[in-house]
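Encoded as structure tokens, the structure appears first; notes follow it.
One chain of protein is taken out of this complex; the other chains stay put.
The first chain written gets the first letter, and so on, giving A, B and C; residue counts start at 1 in each chain.
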Amino acid sequence: MKKIKIGTVGLGRLGLKHAENVAFKIPQAELTAVCALEKDRVEKVQKEWKIPNGYTDFDEMLKNKDLDAILIASSSGQHCEQLSKALNAGFHVFVEKPLGINLEECKMAEKAVEDNPDKIFMLGFMRRYDPSYQYAKQKVKEGYIGRPILFRGYSVDPESCIEGAIQFAPTSGGQFIDMAVHDIDLARWFLESDPQSIYAIGGCYAHPEFGKYQDGDNVSALMKFKNEAMAFLLAGRTAPHGYNVETEIIGTKGTLRIANVPQKNLVELVGNDGVVKECSQNFIERFEQAFVNELNEFVSCILKNKKPEVTVYDGTACTEIAFAATEAFKSGQLAQL
Amino acid sequence: MKKIKIGTVGLGRLGLKHAENVAFKIPQAELTAVCALEKDRVEKVQKEWKIPNGYTDFDEMLKNKDLDAILIASSSGQHCEQLSKALNAGFHVFVEKPLGINLEECKMAEKAVEDNPDKIFMLGFMRRYDPSYQYAKQKVKEGYIGRPILFRGYSVDPESCIEGAIQFAPTSGGQFIDMAVHDIDLARWFLESDPQSIYAIGGCYAHPEFGKYQDGDNVSALMKFKNEAMAFLLAGRTAPHGYNVETEIIGTKGTLRIANVPQKNLVELVGNDGVVKECSQNFIERFEQAFVNELNEFVSCILKNKKPEVTVYDGTACTEIAFAATEAFKSGQLAQL
Amino acid sequence: MKKIKIGTVGLGRLGLKHAENVAFKIPQAELTAVCALEKDRVEKVQKEWKIPNGYTDFDEMLKNKDLDAILIASSSGQHCEQLSKALNAGFHVFVEKPLGINLEECKMAEKAVEDNPDKIFMLGFMRRYDPSYQYAKQKVKEGYIGRPILFRGYSVDPESCIEGAIQFAPTSGGQFIDMAVHDIDLARWFLESDPQSIYAIGGCYAHPEFGKYQDGDNVSALMKFKNEAMAFLLAGRTAPHGYNVETEIIGTKGTLRIANVPQKNLVELVGNDGVVKECSQNFIERFEQAFVNELNEFVSCILKNKKPEVTVYDGTACTEIAFAATEAFKSGQLAQL
Partner (left out) sequence: MKKIKIGTVGLGRLGLKHAENVAFKIPQAELTAVCALEKDRVEKVQKEWKIPNGYTDFDEMLKNKDLDAILIASSSGQHCEQLSKALNAGFHVFVEKPLGINLEECKMAEKAVEDNPDKIFMLGFMRRYDPSYQYAKQKVKEGYIGRPILFRGYSVDPESCIEGAIQFAPTSGGQFIDMAVHDIDLARWFLESDPQSIYAIGGCYAHPEFGKYQDGDNVSALMKFKNEAMAFLLAGRTAPHGYNVETEIIGTKGTLRIANVPQKNLVELVGNDGVVKECSQNFIERFEQAFVNELNEFVSCILKNKKPEVTVYDGTACTEIAFAATEAFKSGQLAQL
């Protein structure tokens, strides 16, 4: 069985998960190299998983011509530069969201992709690869909901992660760019259209720290799409019950709800309080299968030389929309696209 | 609008509820008399609700020929004697379950009913009048489930009521007679057949006090019905979450579940523990509407001179089955009917 | 028992329900008079329910000094004039929503209320009297959700009623005034604040007929409140599954959801399609108890001479906000309040 040799960059929480998935969960992939700024992390992973190549310098990794593909899970500000280098060096590339932190970067990424038409490029909007979202998309395609009327997307991080969020606030770009970008992608995917006007509000309801960066701990946006459909997004950081990613698509013939209760498993607890469904606590728990599935898709695209559904232009569009929402939020005015 | 004048006997918790329903919730009934052993309760009700006649002696109330009907919610041991007297005195009669506490009494009740064929007699199996049970029965009639395979009935009182249950244990007759009789009625109603063999087990899992009376705090029975259908009943006293009356009818074509979650209202609480549905806390909360509906049906039967669906023979049959289950529980042997 | 004598005006669907409730469901009320333009309806109700007084002329009914209170369920355009007349004639008044169809009318209503400070005036925002909403409000008061972040209200009529909606479109004032006004009231009630800016969008996704009146078959609005809380409202007419009134209040400490599934009863159907909860089909089914409760509250206020929670000023505010949302919808611009 041919195996795609992959080198990963970034060993933060998600980077480590991706590396682990490549190493153990993707039958037709092989984790051949890891790269991170922190030497000790690189060595630890190499030792524990018997990974032959370790790097602290991304450019060095790109010299390893034994590799087939590069998976980029470094900090957001490095995505575009690294993906461009990797593509131009002849590798297939998988990059975590967001594509870039400004539009110039996104355009640079587009150019690198266009300059390397024979390379597979894929962007990590993992929700599209979650079995429930896949199923919902298929039902929409089959006409179950009729014409789409409203997309509603909630993405709320648990209060238990608030300290990390506050630390990350100065460089996150704000919640629309950091968090709502996932729902922007889903809205475009389900509605098959793009927003033309956006209103965005919110505030610091529990944590004034975000105010310093003209951000809120909970923000929302209402968007009118070019095909007349509506989208309402909520991005928050204060869920007491866990990681609440919930999506609804209302149509003229039916409605689909995904993870209306973001239940962690099939157990119901019946106790003093009543009947309880416990919830997933973080994105890795909720989207464990999706992270595996998206890498399987990436590897499959390489092996079969087909293009992934998510394109670099989707990345640019989502970034553009997230910026417009951020601008609308800051100004209190409608943003037009 | 013609109103049926009703006198009630018994002002315990349920007796008071019935009296209140007659007084305020049944458009075509009028609470004209109340009777109870406790003079102060009678006077209190008379004063608060402006009820003209009060009695501490049941026989005295029966002399009041202004009354049309008698509602009996006294202690179980008095049901059969009182209903016989009331029927023979020319009144329509509504009597709370159980019909009687032994078969001789039930036969006496049957005779009184048969001797007064022009009088309406109704037995208080209120669950049949709950909107959800009514709906389920209609779906069964329409063929939704196909041929019935299994009836499952849970009736579990909340742990919070355990003290009253322990006090009541010496005279309750045991859980099959006191509690499971409701599920026996439902099983016969949904399955349209009668049990022919019964196995019953259980124990004192939290409260050894019931052991003195050869009873358990949780007991169950598996019954084979004459039409081959099965019935599984659980009667308990230790639910931490409230009053759990839950029913399932599995058939060859479909399954119906009633109050799978015995939720108290349509509110979901999403908090630290996850997503919570709070439960009904007692039978009066859960079956509030059913208690009203059954009295409306009683009054309607009087006004239209039609017979209620629940007959005195249903009462006898349920008592007989409950006794057989009790015997099976005590002996550890199968009971045959 | 003292009974409040009530005369009702309007015998449309909801008017008839109100009349029926007064006649049969409100212990301390008595339906003494009915009034409607349609003489046959008046006579039918009088005959069936034995109601002594019938009118086709509202002013005639006001001459009946035997009455204590007037319940107004006529067409929206008559509310303000009739309530003013009734108050000035010395009656207590209950009026269906909306208070008025423009602000001038609302101001006239306010004056009539202020001129008759000893009369009870109540506005029919029945949702506040639904047991689930009452429970949610109490939980909010107790601090369960912490500080409110987002109110989400869906009010979607079933597709099965679309013909009536289309007929009514020319005079309805549009969906914000006709339908969303309920959610506007709930948002103000739960958030204890007023909106300051509104963005509203929508369209004719299934029924172009509403376009003629610059209305949509589904519309939504995102509002920023003065206390920073957000509100998102959806008002629609095309639900395939029934009458979907669903409310969510997200706070910093917890979230409450009311009728997330607008289930009609406690039955679950398990069949070919999976596990199904059937839904309420119309507002009278969903809010049956709320309509009774609000009239009980009205009568109780009269008997105890206390003021209802809902004031005439709530009516004016909701109308004002609904007009601003309508304006925002038509112009595509933000409305500021």
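By definition in this document, a residue touches a chain if its C-beta (ideal position, glycine included) is under 8 Å from a C-beta of that chain, and two chains touch if they have at least 3 such contacts.
Everything quoted here is computed from the prediction, not taken from an experiment.
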item	value
Chains shown that the absent chain touches, full complex	A, B, C
Which of B:206, B:303 or B:337 contacts the chain that the document leaves out	B:206
Among C:201, C:270 or C:312, the residue in touch with the chain that has been omitted	C:270
Sole contact to the chain not displayed, among A:56, A:160, A:260 or A:281	A:260
Touching residues (missing chain, whole complex) on subunit C	240-242, 261, 263, 269-279
Touch residues of subunit A, complete complex, unshown partner	1, 23-25, 27, 49-50, 131-132, 135-136, 139, 144, 253-260, 262-272
Touch list for subunit B against the chain that is not drawn	146-150, 197, 199, 201-203, 205-206, 218, 220-222, 224, 228-230, 232, 234, 236, 238-241, 250-255, 260, 332-334
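The rule we apply is simple: only the chains that are shown with their structure count from here on.
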item	value
Remotest chain, subunit C as reference, centres from CA atoms	A
For subunit A placed onto subunit B, the superposition rotation in degrees, Cα atoms, nearest 5	180
Contacts with 2+ other chains: residues of subunit B	263, 269-272
